[in-house]
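Beneath this line is the structure, given in structure tokens, with notes to follow.
With one protein chain removed, the remaining protein chains of the complex are shown where they sit.
Our next item is chain A:
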């Protein structure tokens, strides 16, 4: 947590911050969010996802030399400037053609969030929703001058580390000497085929980071628990809430004392292994930012699981093997459980199941110590004490064989037919590439895609033509459009903000008008590179009044149940709270001690605030009671004038004002003043 003294920053936050809220969209991909919210002068980054779809433009990195890949023909633009022989020569080396598509022959590069929208060194807090949305963290924490806080749950940080380290392993264990860069030059890039150009921003491409970057980035992460209240500069309170999608995944509630913003991304209402989604505190927010719905809106996860099993069984029965390109964590946990039951029931208990990833061991081990983040049924297993996931047991009895890579012990254990779970699901690096090269040319084998964020045809493109069967069984438990619409109507946010793609049906299914999100009033949409002003207007700030000051107040009742009191106090920022306390008693100036007016002038409470109208009869009576008898009342168009003839004094009374004209008799003036004040209401 942050504790610090009253600073310029806090001053800005309390007194000078704009009353509205801004949203910067650093990524337009609904499932790879990276947004920045500026509210009450606090800059909060919501997720920092890395775009790995950029790797589809590159040739795979094979573990062992691939003659097929090495022999691919070069590709040059048709309308290339023949006079620039140097460029053409370089391009020939950089671009290769495979089955009618052009690929870059270079280590795959990744796409980082938009950098030009705002100075990322000004980000105060990064909130990470799940281990899939943390992968761009090192690019932000290590290369932008970022100096803020990062909040993530322990599973998000641990499993995020595994995903990052796996990426590094995959890219570093196959060192490529040459890095292609010519093709990225704007003049060249525009001549490339649309298939390669579309959706690719060469300026956002980066080489993968290293282990050092990962360690440094993750060392800055502050671990948080579900429903933990986090205080940011005393200005905002932030709370992660279980999102039900994967171990440790969360939605975020960001609130000041008066405004509530919810950020829901990658949530699930299905019952799988993680703790269920916690919706309660997300009710009635001013703004709901919603992203990360299912990427396979027409595929039901349960039927995908059974399809997965039946494809697998058919392949095995025909003597083939199955490759499942996957991440080391997440959906594989459910797959192992489901597969174990399926293999038992279909008499395939002896079928070898391999899990090949440098992070396999660590992923399985960690999944079993995160009981607190799992669903009830898994949680109660640790009370026995038993491991929450069966993969622990499958591993012990050697039904699940775990290897860091295909090198080493794996080759002596390896038997076909078998099932291999291996990374990377993009099939651009990792051991999966090896199995594709090895099994791709046999009709008996099958590759089954389960990770929903991988467009499988893209993944397969550099392996074409392919003899093996390819099946897409995306298992996506995230919210469907229907579920998301229900959540919007249940949570009743005042405004909804979502990615642009969610208000029209997916391009592949234009007739499915049910695959859109709706809200009333209509949602605000965003796309990459946009800055939105969100309709939230701050009116109040919570401050505290000390009991001493409160007890000294003199409330005057305006009507039944409503009172008002004027308050003068010294405002102090203390422990990130704003406390209004009593003005210290003025020190009485001793003789010879010069009274320093300037020190105390500000402290004196102003005169009471006077309101209402003067009842002239009452006032005259009061004057008489106080010995002012020589009174003549004269009506005027706008009120009355009271003439104190002997004193040459006039009192001009109108509806909203009274003016006392005196001939320098202070004693009388003060007497008149006091009588007048008695006739009026004040606070």
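The criterion applied here is as follows: a residue touches a chain if its C-beta (ideal position, glycine included) is under 8 Å from a C-beta of that chain, and two chains touch if they have at least 3 such contacts; residues count from 1.
Just so it is clear, contacts and distances are computed from a predicted model.
Chemist: Missing chain's UniProt protein name, "Integrator complex subunit 11", "Eukaryotic translation initiation factor 3 subunit K", "GPI-anchor transamidase component GPAA1" or "Potassium channel subfamily K member 4"?
Modeler: Of "Integrator complex subunit 11", "Eukaryotic translation initiation factor 3 subunit K", "GPI-anchor transamidase component GPAA1" or "Potassium channel subfamily K member 4", the absent chain's UniProt record names it "Integrator complex subunit 11".
Chemist: Have a look at A:385, A:507 or A:627 and name the one touching the chain we're not showing.
Modeler: A:385
Chemist: For the chain not shown, which residue from A:68, A:178, A:212 or A:229 touches it across the whole complex?
Modeler: Looking across A:68, A:178, A:212 or A:229, the contact with the absent chain belongs to A:229.
Chemist: Which residues does chain A use to touch the chain missing from this display?
Modeler: 1, 3, 6, 8, 11, 14-16, 19, 154, 224-229, 239, 257-258, 361-362, 365-366, 368-372, 379, 382-383, 385, 387-388, 538-547, 550, 553, 555, 558, 561-573, 575, 578-580, 583, 597-598, 601-607, 609-614, 655-666, 669-670, 673, 676-677, 680-681, 683
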